[in-house]
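Below is one structure; the comments refer to it alone.
Only one protein chain is missing from this complex, and each of the others stays in its spot.
Chain naming follows the written order as A and B, and within any one chain the residues start at number 1.
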Amino acid sequence: MADNVRPRVKAPRKAEPGEAVTIKTLISHPMESGQRKDSDGNPIPRSIIHRFTCEFNGEMVVDVAMEPAISTNPYFEFEAVIPEAGDLKFTWYDDDGDVYEETKTVAMA
Amino acid sequence: MTRTALIPTLLGAGVIAAGAAFADPVEDTLILNEDIELTTWTEAPAAVEGALSEVISGWHFRGTETRAMQSDDFDNPGMIFVEDAMASWDTVEGEAGKSCASCHGDVEESMKGVRAVYPKWNEDAGEVRTLEMQVNACRTENMEAEPLKYTGTDMTSMVALISSVSRGLPVNVATDGPVAETWEAGKELYYTRTGQLELSCANCHEDNYGRMIRADHLSQGQINGFPVYRLKNTKLNSVHARFKGCVRDTRAETYKPGSPEFVALELYVASRGNGLSVEGPSIRN
Partner (left out) sequence: MTLTRRSVMVMGAGAVVAFGLPMRASAAGEDKIAEFTGGADMAEGGITLSAPEIAENGNTVPIEVSAPGAEAILVLAMGNPTPGVAEFRFGPLAASQTASTRIRLAGTQDVVAIAKMKDGSFARASSNVKVTIGGCGG
């Protein structure tokens, strides 16, 4: 498991029905690209988060396929529609098989 | 090559390009989280009288996107480390069974204003201390825990946490009284040329700030923004780690983090920014 991987999400706690809200996500992860070599000259194997998804009450907002060119501590900002009260679910998929999740509940304003 | 021959050679090689317009510090206002306005450009304090007419934070020498990244605590990746340190703050460590919180309580209340006056004189210890030294003193003496590595991530994250709760407060380190001797030593280091390149801190940061050094914008070398999240290495960097790099870049034998030389230099350089707001953790290249 990659060490010290922590997701962070900024999303509003309340929204009007049908409101468009801005969501920001950040996850601390080294995103080892596979391009670097260690001090002995051996290539350090790739180990990145390769996919990020955001859903609201089970419906897809955004699904991102990520490559090593995404910077360390991957950051995304996008907009979601909140039709009703419910849960925003964020998922990050690591090359090493780990899956990181975060959920934010949004109430109706 | 003699020193006098070196400068024209460097200039000829285009290392220091005069008058490149986009290297000049950008006029802009840093408002943190749409809430606190930070002082990033102000008149020079007494410590640099005669040398500088105004003091400018490194923030003004970075690009638009970098400046914007720092103005929001969510966008600022340095805050990830601050959050890690908040967890450490509450974690019991060492034989005495205490955490930082056991004595200091809430970090925002107890540490407010602290970063702004460091490095400072510690009467009991009879020495000038940096924040790192004080954290380790607390750990070893009060918590009976292992000291943290001076420039390691754990220490730098803790310093970033302590710094973050002072953002907006003016840097105000003392330069007289018991610290005077250390301050003078730091000042001398600042103006002494070292290394194969025979450069002093002042050569770049006082004489040439606002200009390009190859592809880099020279700032005044202020440290009010430390610890710094550098885009280049995507992690927090401490003052002494940066000093070590700067000295190495003049191709000199560099000093160790925590050394008396760097403590003195940190005190002096901090005083050059008296009046600027504490900004750390900031974002730079």
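Here, contacts are C-beta pairs under 8 Å (C-beta built on N, C-alpha and C of every residue); 3 or more make two chains touch, one makes a residue touch a chain.
This one's a predicted model, so the numbers in the text were calculated from it and none came from an experiment.
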List the neighbours, among the chains on screen, of the chain that has been left out. A, B
Looking at the whole complex, which of B:Asp154, B:Glu184, B:Glu198 or B:Asp249 touches the chain that is not displayed? B:Asp249
With the missing chain put back, one of B:Glu65, B:Glu144 or B:Asp207 would touch it. Which one? B:Glu65
By the contact definition given up top, give the residues of chain A that touch the hidden chain. 20-21, 30, 32-33, 35-39, 55-56, 59-72, 74-81, 83
Determine and list the chain B residues touching the chain excluded from the picture. 62-66, 69, 204, 212-218, 230-235, 245-246, 249, 284-285
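What we mean here is this: only the chains that are shown with their structure count from here on.
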Centroid spacing, where centroids are CA-atom means, of chain A and chain B in whole angstrom: 32
Chain B partner contacts - residues on chain A that touch it in the complex: 4, 6, 8, 10, 24, 26, 28, 71-73, 75
In the complex with chain A, residue positions of chain B that touch it: 74-75, 77, 80, 83-84, 234
